[in-house]
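Encoded as structure tokens, here's the structure I'll be asking about.
For this view, one protein chain was removed and the others were kept in their places.
Residue numbering begins at 1 within each chain, and the chains themselves are lettered A, B and C in the order written.
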Amino acid sequence: MLRVGVIGYGYWGPNIVRNFSGLANCEIVAVCDQNLQALKRVLATHPGIDATCDAQDIIAAKDIDAVAVVTPVSTHYELVRKCLENGKHVFVEKPFTATVAQAEELIELAEKKRLTIMVDHTFLFTGAVQKIKALIEQRALGALYYYDSVRVNLGLFQHDVNVIWDLAPHDLSIMDYLIAERPAAVVATGVSHFNGLADMAYLTVYFPNNIIAHIHVNWLSPVKVRTTLIGGEQKMVVWNDLEADEKIKVYDRGVSMGNGQGVYDLLVSYRSGDMWAPKVEQVEALRVEAEYFVDCVLNSKKPFNDGAAGLRVVRLLEAADRSLKNRRHIVHL
Amino acid sequence: MLRVGVIGYGYWGPNIVRNFSGLANCEIVAVCDQNLQALKRVLATHPGIDATCDAQDIIAAKDIDAVAVVTPVSTHYELVRKCLENGKHVFVEKPFTATVAQAEELIELAEKKRLTIMVDHTFLFTGAVQKIKALIEQRALGALYYYDSVRVNLGLFQHDVNVIWDLAPHDLSIMDYLIAERPAAVVATGVSHFNGLADMAYLTVYFPNNIIAHIHVNWLSPVKVRTTLIGGEQKMVVWNDLEADEKIKVYDRGVSMGNGQGVYDLLVSYRSGDMWAPKVEQVEALRVEAEYFVDCVLNSKKPFNDGAAGLRVVRLLEAADRSLKNRRHIVHL
Amino acid sequence: MLRVGVIGYGYWGPNIVRNFSGLANCEIVAVCDQNLQALKRVLATHPGIDATCDAQDIIAAKDIDAVAVVTPVSTHYELVRKCLENGKHVFVEKPFTATVAQAEELIELAEKKRLTIMVDHTFLFTGAVQKIKALIEQRALGALYYYDSVRVNLGLFQHDVNVIWDLAPHDLSIMDYLIAERPAAVVATGVSHFNGLADMAYLTVYFPNNIIAHIHVNWLSPVKVRTTLIGGEQKMVVWNDLEADEKIKVYDRGVSMGNGQGVYDLLVSYRSGDMWAPKVEQVEALRVEAEYFVDCVLNSKKPFNDGAAGLRVVRLLEAADRSLKNRRHIVHL
Partner (left out) sequence: MLRVGVIGYGYWGPNIVRNFSGLANCEIVAVCDQNLQALKRVLATHPGIDATCDAQDIIAAKDIDAVAVVTPVSTHYELVRKCLENGKHVFVEKPFTATVAQAEELIELAEKKRLTIMVDHTFLFTGAVQKIKALIEQRALGALYYYDSVRVNLGLFQHDVNVIWDLAPHDLSIMDYLIAERPAAVVATGVSHFNGLADMAYLTVYFPNNIIAHIHVNWLSPVKVRTTLIGGEQKMVVWNDLEADEKIKVYDRGVSMGNGQGVYDLLVSYRSGDMWAPKVEQVEALRVEAEYFVDCVLNSKKPFNDGAAGLRVVRLLEAADRSLKNRRHIVHL
């Protein structure tokens, strides 16, 4: 039985409490939020829980094994550090930290204390991403060519981070999960139309072997789009996360170099075969992730979405910010 | 009556001949192609026309007033220069030339000889672009925020130019037509998976006043996409050129800065109203453009898609190539 | 303050309790279900409520003003009659009753006792139907030509009623609400592939003035469709209820009779103008309907979705069943 405390009960906190408390081998012991209304809400649906305004009550609690940190990124470092220092395992929202240095320090601390850090990259636990991961590992797509993601909609503007830190962690964590190679360089472009924080941006990530990733994040789109193209030598995938069914379509399409003669011949030929939409599990991703966290802690397993995974995403975000700020240079990692 | 000669009868040439010969005040006098099969085809449908393998026959013909140059870009400079030197008006395929220097020289020559150059930016004459242009000029969109275009499909690979020179001239000429400001900087990213020519690329164009444009061109997409988002302060446009009807959707959506209090308040509010799909004329764009060319020549009018417009596109293409080649620097215009 | 009892806490009951209990001038006093698990669920979220297995406890309760009957249609007549006899106002699920005779008896009884019956035709309170109703009342569509609805999906099979009684009440109640004229005749076709109950059916409803309605209901479709076409002389509406936004599209399209000459001339001409997608309110329909019920009871207003409206739908269902059973005759109302 894992006893969990939750710090932060705003937009996402209720989902954390609902899913962890729904597990057989896990118990939500206490919830903290500075907003009294939030505490009233949690008590209404979970009468037994300890509700507090002071995070320290959870960080120092003797009967708590692990803490879920569900607060704005600016507070992650301080809270996670204290949790670790008090011997708590940590489940922390993405992005992991506000800087690479913070992430590195927390990872080192967790290793020293033999504690688990899991960063909540929820999307990795969706049926869609799991299916794509399986296709890649089965080599169904062949060598990867590119990863292209569009994540745009009208709002929701954040007051403290730009659109890259708000939306790109989803795409970067998925990209990091699906592509075995490590990124070589990042280029970010974008602008701010309002409060100085970029509200639309374009990220290019260069990988070895001519693999390229591109992410378009935008708070100013009249329509909502959640579409990812993944190009491979053998097959190509279109993932439209807004589709109720058929979220993933696998196309038996590609090109191969030919021997064009003369100036008007093309040097490539095309293959266009069937399309296939594999059934995707409809489970709630956060539920699967919660089970995985409890399993990793109780059985001392190393999660794939650990602090190191969180750090890789933060490193890309930091690099993107630098590239965005300085229009003269591409940032090399 | 304008007497026109056509050099090049490959993929696009037949459309040029069909549309110009369909005009009351225009006559196709001669067609040139090095491919005898092409000449047979043109004679089958236009028995009266002079067919020749030698471009010089058209360039030097006494009874020809204007020449349509419908050949690969690498040949444009030489052919257009000779046409101008021989006193012919010129209708030339996009991109105008292979270099900025070539374009500048040809423009100067045309001015000296008082001849018209029109670059075939066909898309500018579609009902869709004409409608968007009208909306912008009526200030219906308000101040522009961005122009975002995706033009991807499987192939068709070109043997002599990369995907930017192949597909981006469409988007760059439309962008140039719709956005009053002049570009300040270009950033291009992309890779080649086959013959050394980039087969997918992402262009960002920075304008004054925080206007930004982004173009995704790709020969390796499993699905065909032709979608452009145009964000404005008052309204936003989604143009899906693959829609049979409703190509253009105008959204009464946007954001405005509010006075958020405290750390959790948002600084913006949203406006989400009706969507409106104005009827778009279904005319053949090239027909409209052909009429416009003949009118400009016969009545000494200056076309808006003149050599200078072609030059602006070539300058962006050249800058994009430099940015793409040198991953260290953004190219400033 | 209206004190409400709820009989039936299966699939729909929780929505009834949630919405009525959310109203300022309404209180859920008691809930009845024969399933103990259901009672446990309601007590978990509404600790203060009386929970009982015996409907009589609610029907006879002194402190209850109105009863929501949320049980299978076969039980409606008996329960509603007892509620009325005990002086309770009634909010009853659709379809109102299993037969026309039952509906007529209950309406008469309610009138004698001066009690309100409201039939839960929830769809009438959606933003989409309210918008279409407004367009029709503003004469924006002009004279109506037809109402065509497709409501198909895979399952959910009912054990006690055929697909017409399961799905068509939605369409018939909307049709009844939007079309002023009264139906003249019904034709139903369909078959059963499994347990003897029709699992797919097609209803045609003839109205005066050449207005026609058609409804396709199907439990055996591989894809879910919820699309309604409404043709009018001036405008035509396409309502796709599965669209997140743009549920309603209004087309400025139509035909007008011309004066065709000769055998090959057409006798009509076409008008094809803009399309317009008005913003639709995203409120929860059942919440609006619950407010409306409380208002009607407390202020003695006659609801438009009263027993008579429920009867009109049951009459069409009964006629459709007769038409379906007897393939020889169309049933005239």
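By our rule, a contact is a pair of C-beta atoms (placed from the backbone, for glycine too) under 8 Å apart; a residue touches a chain by one contact, two chains touch by 3 or more.
None of the values given here were measured: they were computed from a predicted structure.
The hidden chain makes contact, of the residues C:Phe96, C:Tyr145 or C:Phe293, with C:Tyr145.
Annotation: of C:His216, C:Lys247 or C:Arg315, C:His216 touches the absent chain (contact as defined above). One chain of the complex is left out; on chain C, the residues touching it are 10, 72, 145-146, 148, 150, 152, 154-160, 185, 187, 189-195, 200, 202, 204, 206, 210-212, 214, 216, 218-223, 229, 231, 236-238, 251, 253-255, 257, 260, 263-268, 270, 272, 327-330. Counting over the whole complex, chain A has residues 245-246, 272-279 touching the chain that is not drawn.
The working rule: only the chains that are shown with their structure count from here on.
Of all the chains shown, the one with its CA centroid nearest the global CA centroid is A.
Seen from the C-alpha centroid of chain A, the farthest chain centroid is that of C. The geometric centre of chain A is 43 Å away from that of chain C, both derived from CA atoms. Separating the CA-averaged centres of chain A and chain B is a span of 39 Å. A separation of 53 Å divides the Cα centre of chain B from that of chain C. Contact of a single residue of chain B with at least two other chains is seen at positions 272.
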